[in-house]
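Below: the structure, in structure tokens.
Only one protein chain is missing; all other protein chains are in place.
Labels A, B and C are assigned to the chains in the order they are written; within every chain, residues are numbered from 1.
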Amino acid sequence: EQPLFLIAGPCVVESEALALESALELRDLCAELGVPLIYKSSFDKANRSSAQSYRGPGMEAGLRVLERVRREVGVPVVTDVHEDTPLDEVASVVDVLQTPAFLCRQTNFIQRVAACGLPVNLKKGQFLAPWDMTHVVDKARATGNEHILVCERGVSFGYNNLISDMRALAVMRQTGAPVVFDATHSVQLPGGQGHASGGQREFVPVLARAAVAAGVSGLFMETHPDPDAALSDGPNAWPLDRMRELLATLIALDRVVKEQGFAEQ
Amino acid sequence: EQPLFLIAGPCVVESEALALESALELRDLCAELGVPLIYKSSFDKANRSSAQSYRGPGMEAGLRVLERVRREVGVPVVTDVHEDTPLDEVASVVDVLQTPAFLCRQTNFIQRVAACGLPVNLKKGQFLAPWDMTHVVDKARATGNEHILVCERGVSFGYNNLISDMRALAVMRQTGAPVVFDATHSVQLPGGQGHASGGQREFVPVLARAAVAAGVSGLFMETHPDPDAALSDGPNAWPLDRMRELLATLIALDRVVKEQGFAEQ
Amino acid sequence: EQPLFLIAGPCVVESEALALESALELRDLCAELGVPLIYKSSFDKANRSSAQSYRGPGMEAGLRVLERVRREVGVPVVTDVHEDTPLDEVASVVDVLQTPAFLCRQTNFIQRVAACGLPVNLKKGQFLAPWDMTHVVDKARATGNEHILVCERGVSFGYNNLISDMRALAVMRQTGAPVVFDATHSVQLPGGQGHASGGQREFVPVLARAAVAAGVSGLFMETHPDPDAALSDGPNAWPLDRMRELLATLIALDRVVKEQGFAEQ
Partner (left out) sequence: EQPLFLIAGPCVVESEALALESALELRDLCAELGVPLIYKSSFDKANRSSAQSYRGPGMEAGLRVLERVRREVGVPVVTDVHEDTPLDEVASVVDVLQTPAFLCRQTNFIQRVAACGLPVNLKKGQFLAPWDMTHVVDKARATGNEHILVCERGVSFGYNNLISDMRALAVMRQTGAPVVFDATHSVQLPGGQGHASGGQREFVPVLARAAVAAGVSGLFMETHPDPDAALSDGPNAWPLDRMRELLATLIALDRVVKEQGFAEQ
């Protein structure tokens, strides 16, 4: 078992300055703590609740920023692609591609993304049972791509709420793909603010600790120097200046469970 | 209040013969019962559980069949489009476009479909609260298209199960868009057969009666002369030869509620 | 199939005057519409969210009121009993006993109530699958009591919300027991007001119409001349002066489905 890796960054590319600064800070923190880092940011939020919400700088400008992050900060970069994204252009810049949860059942899309050959982080739909992710992984692997990751980000629980089933992490391990837990989207309250999704930032540490102890390969967390001012998903982002204390606990938990082994296996 | 209309047909275009025969039978039945009919069939099932499942004849062949149905049987036709469908080609053949439930939050996609100018049946995601459909309708209408319908097809209820919230029909009426209830996908058991979705055909009449009495503009039902032999969604299709008895009841219920008015308003 | 019967009344016995007046009004209305009526009111709300809420007049005073209703208004009466109710005293006054949803799995309690020999309306727990009610019915019938009814009142759907599964009505019919739909508790928002349960009165007609069209033997509805002033469950009570219009629609729907038959059988 490898130690925990981290996928982190601001939800959306807000500005070049924010991207570079947050990447730098995360890089130094992760280097110090010994956590492999993949920097994440979106260039386009293609599925905002409302058409009025900020969507990002667009692909061209966004990729330019991610390229600078990658080159100047020296960290690998992941971004999410959508049903109408020109995949080649994105794949030529980033290190890992990510597919949105809502699109996990779109066979063509999943296969077009996997066919790019980069590692792909497949987010599990909020409507999908964990054992049904095996079909999504199979579709992706059928393209010949063996670098597939699966990511839990909560499952529908009544209206405007998600719940995180820790059993799902163990179930998805059986795909053989590294399992990632998305601790910030899992505390979203979808549509919970009427015109936008709300979030319960205060539960990010609770779910992150639980998931790491349940046993995961990686953790996904959106972070921002000032979450209340973030242009997307602020209510569920974890403050950048509180990342160190949280990561320290998570690393210690990860070490315990990976040393002691999973009793369920 | 207009009387109930029906959207019906086999889930997928299996063959020209099946399409023409089922369209003819539905046309004659609906004419006799006084129910406006829109014939529905898919040319491509883009989001099957497994990559091994039958997906349909493809767009070109499928559209040829739908065009014959339209011209020779003389009924309007609806089909569903996907994230990578050439919309113009489809829009030039059919009368109504339909967007899949999983894609209801993809802003670009919804707006590209609405921008075709045809009436659009927007299926509500299995993960969406009914009041959040107002944002989807707003996105579609922002293109200038005023012929938007909304369609309930069940909401996630635990794993591998959907539940139909009859309150949702009343909530979605407030969008001003005609509300359609999809009585056959609502009895799907998503992923319930392991490699494919199961279904509870026996509950189609129960939910259809309930929804019509709750008050809807239209009813959506997939039907097949031999559901057990259907190439897609057979477990939840309603047998074509039992459509008459079911429709007769539904029409009578529709008449009662529309004559007496909705006490909740 | 017998025509629909109605179980109705104010949630709790607030005063003798209210009880007699509401019973009289319901009796006359139901006689006019040809609906068999069972008058319902509770003497003790044993499971309020908070210990501060009004619980009712207590058993002795409550039973005196119910006895007057029964004798002077001439309608049969049902009331709910609890884990510590002296059952004999209640059974000597009322015509039907009702068991609370939360207590549906308490074997001794269910059997003690059924052993009283009166008809028993068994409410299905908010946590129970409809097919699991068969075990509850079996436990009740094991006492020799064959007059068992089963009642749907919504199932847990996320937090502080219930959803009504119309399939459950068809599933529970298979117990052979008459199926009752509780249209007012089904729109409760349990705990939804913080210290008490909220309710969505506006959806009572929607769910009542849906359930009657799905097919039930009886309908349960709490009603009050002034729901906003009711001492218990006001948010989900249906106004007494709007009962006539609602019942008229429901009777017409019931006639349609019982004449035409259930296509699912």
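Here are some notes:
Note that in this section a residue touches a chain if its C-beta (ideal position, glycine included) is under 8 Å from a C-beta of that chain, and two chains touch if they have at least 3 such contacts.
All values derive from a computational prediction rather than experimental measurement.
The chain not shown here is touched by just one of A:Ala31, A:Ala61 or A:Val256, and that residue is A:Val256. Of the listed positions B:Phe43, B:Tyr159 or B:Phe220, the one in contact with the omitted chain in the full complex is B:Tyr159. Here one chain is not drawn; of A:Gln126, A:Ser164, A:Ser217 or A:Asn236, the residue touching it is A:Ser164. Of the listed residues C:Gly191, C:Pro225 or C:Pro239, the one in contact with the hidden chain in the full complex is C:Gly191. Listed for chain C, the residues touching the missing chain in the whole complex are 46-51, 55, 82-84, 102-103, 105-109, 111, 125-132, 135, 138-139, 142, 155-156, 159-160, 190-191, 195.
The chain not displayed touches chain A at residues 157, 163-167, 169-170, 187, 200, 202-207, 209-215, 242, 245-246, 248-249, 252-253, 256-257, 260-264. Those residues of chain B that touch the chain absent from the view are 157-159, 161, 163.
Quick note on the criterion: only the chains that are shown with their structure count from here on.
By the residue-number overlap criterion, the interface of chain A with chain C counts as same, with over half of its numbers used by both chains. Averaging Cα coordinates per chain and for the whole protein, the chain whose average falls nearest the overall one is B. In the CA-based superposition of chain A onto chain B, the rotation angle is 180 degrees, rounded to steps of 5. For the pair chain A and chain B, the distance between C-alpha centroids works out to 33 Å.
Centre-to-centre separation between chain A and chain C, using Cα means, comes to 48 Å.
Residues of chain C in contact with two or more other chains: 157, 163.
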